[in-house]
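One protein chain is absent from this view; the other protein chains keep their places.
By letter and in written order, the chains are A, B and C; residue numbering begins at 1 in each of them.
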Amino acid sequence: MAARNQTAAVIGAGDFIGAAIAKKLAAEGFTIFVGRRNGDKLAPLVKEIEVGGGRVFGRSLDARKEEEVVSFLSDADKQAPLEVCVFNIGANVNFPLLETTERVFRKVWEMACYSGFLAGREAARLMLQHGRGSIFFTGATASLRGGVGYAAFASAKFGLRAVAQAAARELWPENIHVAHLIIDSGVDTEWVRERIKEREGQAALDNLDPNRLMPPMAVAEAYWQLYQQPRSAWVFEQEIRPFGEKW
Amino acid sequence: MAARNQTAAVIGAGDFIGAAIAKKLAAEGFTIFVGRRNGDKLAPLVKEIEVGGGRVFGRSLDARKEEEVVSFLSDADKQAPLEVCVFNIGANVNFPLLETTERVFRKVWEMACYSGFLAGREAARLMLQHGRGSIFFTGATASLRGGVGYAAFASAKFGLRAVAQAAARELWPENIHVAHLIIDSGVDTEWVRERIKEREGQAALDNLDPNRLMPPMAVAEAYWQLYQQPRSAWVFEQEIRPFGEKW
Amino acid sequence: MAARNQTAAVIGAGDFIGAAIAKKLAAEGFTIFVGRRNGDKLAPLVKEIEVGGGRVFGRSLDARKEEEVVSFLSDADKQAPLEVCVFNIGANVNFPLLETTERVFRKVWEMACYSGFLAGREAARLMLQHGRGSIFFTGATASLRGGVGYAAFASAKFGLRAVAQAAARELWPENIHVAHLIIDSGVDTEWVRERIKEREGQAALDNLDPNRLMPPMAVAEAYWQLYQQPRSAWVFEQEIRPFGEKW
Partner (left out) sequence: MAARNQTAAVIGAGDFIGAAIAKKLAAEGFTIFVGRRNGDKLAPLVKEIEVGGGRVFGRSLDARKEEEVVSFLSDADKQAPLEVCVFNIGANVNFPLLETTERVFRKVWEMACYSGFLAGREAARLMLQHGRGSIFFTGATASLRGGVGYAAFASAKFGLRAVAQAAARELWPENIHVAHLIIDSGVDTEWVRERIKEREGQAALDNLDPNRLMPPMAVAEAYWQLYQQPRSAWVFEQEIRPFGEKW
């Protein structure tokens, strides 16, 4: 691994996906800035990356606060030019429309859409000075489909996708690759496994088809493919799903 | 015109479109509730409807306030069962991503998405008691496309569309028709005419092709078609545009 | 019913949908031209329309033959100016990819796509002389989704949709309304009832939820709505489905 004089920021490294992205980018030589609420929970990830020879900074970050996003990304850019910014905050909740409180609706939007706008805008501001960069947003099935019980979550994810589209149309000509990666599948995380256990029982979990859930590292690899694309053939959006998934 | 013992609520009657919808529904016999900020500006519309023999209530309404939406719609429902609710608030702004302040981004969302969620949820709550109703949302080109300068507006309109989709999937089986009408065209309003004058000059406005802009009443007619559909063949979404529009 | 000096052609009146469209348009005063293979099977439909006071011509028509389409439509236009042309031929088959013979693939395309192209082109040729008209194409779920076993059928329906789009973009400015109606549901026909019986048994058919299948007349009403739209607010495409349908 050759170190690069470039920084990659991962906003929303609280789950397995963000951690996998951080590890992949560290392994490719980037200095990593990872942010999440309760930054102390980042300690194991930071340690794992450092043991592997990577360079990483873990920070507490409430990405719904403009000033925190500004300082997180500008600090990252001071270490080395900000080259990659991945916005990876989800807020997957399911409530019937009538039980969706205004508080839930607003909070899910602030986490999954509004903070993505702030991250994209601020990353763009820094990257425009360097004349290059990649800004990636993590989407979900709910980015394209407002299903039963998903008024709040889908609304936020649809909104984030629009931000990504507008940003891409404005920033691509400036040599900044904006892309939107839609994960149309369950991902193999503790949270997803817990839900399977709740719904289907311990036996279902014990006998889980290894191909049913997407490994977090596969998401990281998908981002790495996007990063490597030549600017003569950029992709804005792609949907990934396991080979056995129904769609 | 036979009066109906049913109420239709139009939220966002500040522009020509909302007024046209209100007039059409009044002409079809509904008792009308129209709400907008600065409700005193509704006086000419209220008068016009009343002169035509319609029954109408104009109200000041800040649709971003949950308690105001609740009382507006429940007051409507007290007059006669709430049968139709049209959410028609836009917030069409265009700013480059880097000049989109967090305040603009949030405010556009509150006006064009969040208040639509509140209106849809509260209308549903009332209509479920009657076992029927129609909830319609006004969309725009930006509901499907995040164009240059539209990070804020498209994000809100995408988000509103997701609310409409989730609501439709939940409420159709309860005999409530939720639909999303996309206006893919300029509409003939003072505001649009002003913009044409600014951009293209007075001469362009004077010689305006009468087929270039969509008359507000055509939007009202489109809603009226949606209302008349039998539940055996409902439409969730349709895009309307003038015959000469490029798309 | 006031008779109109206008003709409506329905190509593919072999099923219940085409018959319902023909009856609706006859009831609205159009002279009707209906075509299908084995035109003698049109006798009951022709009789029913005539008994109702309508004016109708039933013809044998192989819509895959250019010269037959040309003469069918020009004969219609000679009765009275061709005002409406509905292309309604389906060819719903389901075969696994490996069992889809080249003959099936080609035949389905000829029936459901190629003949639609011929009909649209020839209707346009006649309508351009009158400076007005409506050309409508019947689509299906498979117009938007290539599902398991639908390589042949979806390929033809996707292809027909492209023809409709290109025709709409070329002909709308000429005052010809081209539209594509997607039926995202089973329709209540003998053929569909037979399939339910085969798959689910006689009891399932006897206890069929009356809201499960779309009545053919609802499709006809949807076309009638499209026909009535003012050109200032035309719709190109709409999907209809019953209120209880999952989507």
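By definition in this document, a contact is a pair of C-beta atoms (placed from the backbone, for glycine too) under 8 Å apart; a residue touches a chain by one contact, two chains touch by 3 or more.
Not measured: the values here are computed from a predicted model.
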- Query: Considering the full assembly, with which of the depicted chains is the omitted chain in contact?
  - Reply: A, C
- Task: Out of A:59, A:106 or A:169, point to the residue that touches the absent chain in the complete complex.
- Result: A:169
- Query: Touching the left-out chain: which of C:56, C:111 or C:156?
  - Reply: C:156
- Item | Identified contact with the non-displayed chain, of C:171, C:192, C:213 or C:226 | C:171
- Message: Contact with the hidden chain only, please: which chain C residues?
- Response: 66, 96-98, 100, 102, 105-106, 109, 113-114, 117-118, 120-121, 124-125, 128, 142, 145-152, 154-171
- Spell out, residue by residue, where the missing chain touches chain A. 169, 172-173, 175, 177, 185, 211, 214-215, 218-219, 221-222, 225, 228-245, 247
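Heads up, the rule we're going with is that only the chains that are shown with their structure count from here on.
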- Please state the rotation angle, between 0 and 180 degrees and to the nearest 5, that superposes the Cα atoms of chain B on chain C. 180
- Give me the ID of the chain with the smallest distance between its Cα centroid and the all-protein Cα centroid. B
- Message: Roughly how far is chain A from chain C, centre to centre by C-alpha average, rounded to an integer in Å?
- Response: 46
- Centre distance in Å when chain A and chain B are each reduced to the mean of their C-alpha atoms: 34
- Note on the structure: Check: chain B positions touching at least 2 other chains come out as 169
